[in-house]
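Pasting in a structure now, in structure tokens, and then I'll have a few things to ask.
Omission of a single protein chain aside, the complex is shown with its protein chains in their original locations.
Order of writing sets the chain letters: A and B. Residues in each chain are counted from 1.
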Amino acid sequence: MSALLQVRDLTVALQMDSGPREVITGTSLEIGEGEAMGLVGESGSGKSMTAKAIARLLPDGAKVTGSVTFDGTDVLALTGDALLKHRAQVAVVFQDPRAHINPVRRIRDFMTEALRILDDVPKAEATRKAADALEEVGIDDPAKRLKQFPHELSGGMLQRVMIATALLSEPRLLLADECTTALDVTTQAEVMAILDELRRDRGLSMLFITHDLELAGAVCDRTCVMYAGQVVETRAASRLHQDPLHPYSAALVQARPDISSTAQRLVAIPGRPVSAFEAPSGCRFAPRCPHVLESCRSQEQILDQLDGGIVRCARATELRGRLLDGAHA
Amino acid sequence: MSAEILDPIAEVEEAAPSRRRLRKIGIIGWVSVGVIAVALLLAIFGPIFRPFDPNASDLSFANVGPYGSHILGFDGQGRDVLSRLMVGARTTVLGAAFVALIAVTIGTSLAIVTAWFGGKIDASLSAGLDVLFAFPGILLAVVAAAVFGPSLFSAGLALAIAYSPYVARVLRGAALKQRAMTYIAALEVQGFGAWRLCVRHLLPNISSLIVAQGTILFGFAMVDLAAISFLGLGVQSPQADWGVMVSEGKTGLLQGYPIVSLAAVLCIVGVVAAVSFLGERLDASSKDVRR
Partner (left out) sequence: MLRFIARRLAMLVATLMVASFAIYGALYLAPGSPIAALTGGRTVPPVVMAQLEARYHLNEPFLARYWIWLTSALHGDLGESIPLHEQVSTLIAQRIGVTISLVLLTSVIIIVVGVGLGIVGALGRGTVDNGVLFASTVSAALPAFAAAILLQFVFGVMLGWFPVLGTGNGFLDSLRHLTLPALALAATSVALVTRVTRTAVREELGREHVQTAVSRGLPWSGVVQRHVLRNAAIPITTVVGITIASLIALAAIVETAFGLNGIGAYLVQAAQNKDFAVVQGISLVLVFAFVITNVVIDVAYALLDPRVTLGSRAQ
């Protein structure tokens, strides 16, 4: 079974004031039908840009090489109507719902716009579908909400509206870009639960972008970890948590405070995360890695298969099983 | 003990950029500075350095073009155009400066008072200012001219009063922000009086905004004053003034002799444009430096 989404060797450079800056280097990933893939990384890792590249939402002037294939179609080559159709099939749920919904239009207009314009659905029917969708995401009194404006709804409700709207167009792939980061923890849990349930019900594929490794582990089948524009590890979600293959993944796992244990100090990764264009040659994680050797800095790290996962670390086999010890190699 | 408890980092940042800022205003910026400097010099020294008596009229030379040392020729009354321009700078430029100064003074005082006391005084004064906001100054000046007789003073005062609500509105926001800062509260707790705090602390911290507003107003005032003089309700003919000259030269212009009106218009537009370009360049360069 070939994957629904295939990203091969994707490299993206954005046009900034200071010149072209690479943000993604040679990234590859695959998502199958009905599969949820988590994409985890800190700021600057390139995870949001990967999603944008898939949805063809990159800013003007971005240089893209490599390939993105969706359901057999070459996404990067699409233009015109075909491009619009592709975007309609890939639904995106964004991070800050209040900024991403037009504040001067009613919820009903926001939700039914695509249906009315792209699918020629008559207004009454579209409104009915929107009301049904709102019920599905757990919003009470949908008729009233549809008539309201975005500033009358809370952040959590708006995010549910976003999710409902995304599902209305019956997409095949859902891109969730840090969609719960802007919400408080309780709301976060509720929204995640709804997203997870609906996704499974409809057998949707999902790319779930977050900086929270544990959250990804909870809802995704596989997790992909990015650092400085590169994929450093891809593994089944649960296994990544218990048995990470890459020092960075291990560090992320350890950095999360655990309420059940006591600690003198919180574990943190020294240094700050870098973007692709700021990264050193050789292993990009070397400056912050607790297991670094001289050879790491001079050697370009490549992806290798290891125990059902993929990892970009020359020392991976060597460090197997010892990464969560907290001790240096 | 000094009461200057300002944020030390911000203070350092504030001091250095003004020097750097000057260097970045570019060619347009420097040309503008030049134009404004010339205008100011003329305003102050024009009557001393003018080549001919601006009021000496010789009708046999009416509307005659450049002739000998009369570089710009003569106006409809046979008076030397260049001399009138040089002398006219005084009323136009200084008049506008006077208007801007008064409007800024009134506006700043209102802004600080409303910001300082807050509460009901703020609400009622603001409502009052809202009512007067953007009220056309020219209208007020026309009424003033009708009541007090046309003069530069009445026109200028009317304009200043009409501009004040606008200045007050703009500065009120900045003043409120300063008022809410913790260092003011700290000083209040130490027992420093309201007057001292407003003058020695609040005022200096909004001073760059005040200067910016003053500059903008200077531009508006020059145009409006010249317009009022053009209408015959400000500076009175035969006194030399750029606005008056535009009006005086109109008959000539309609007959195909445009020098008087056009020269005066160019002077006005030139100075106003210079002021606005300079303002823009200063604004842009200060933003650059902060980055």
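We adopt the following convention: a residue touches a chain if its C-beta (ideal position, glycine included) is under 8 Å from a C-beta of that chain, and two chains touch if they have at least 3 such contacts.
Note that the coordinates shown come from a computational prediction; the quantities given were computed from them, not determined experimentally.
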| item | value |
| --- | --- |
| Touching the absent chain when the full complex is considered, from A:42, A:96, A:221 or A:278 | A:96 |
| Per the touch definition above, residue among A:13, A:55, A:153 or A:274 touching the missing chain | A:55 |
| Residue in contact with the excluded chain [from A:47, A:86 or A:291] | A:86 |
| Residue among A:113, A:196 or A:304 touching the omitted chain | A:113 |
| Of B:81, B:138, B:171 or B:278, the one touching the omitted chain in the full complex | B:138 |
| Interface with the undisplayed chain - residues on subunit B | 127, 130-132, 134-139, 142-148, 150, 169, 223, 226-227, 230-233, 243, 246, 250, 253-254, 256, 258, 261-262, 265, 268-269, 272-273, 276 |
| Interface with the unshown chain - residue positions in subunit A | 55, 57, 84-92, 94, 96, 99-105, 113-114, 117-118, 149, 151, 169 |
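Methods note: only the chains that are shown with their structure count from here on.
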| item | value |
| --- | --- |
| Euclidean distance of C-alpha centroids - subunit A vs subunit B, Å | 56 |
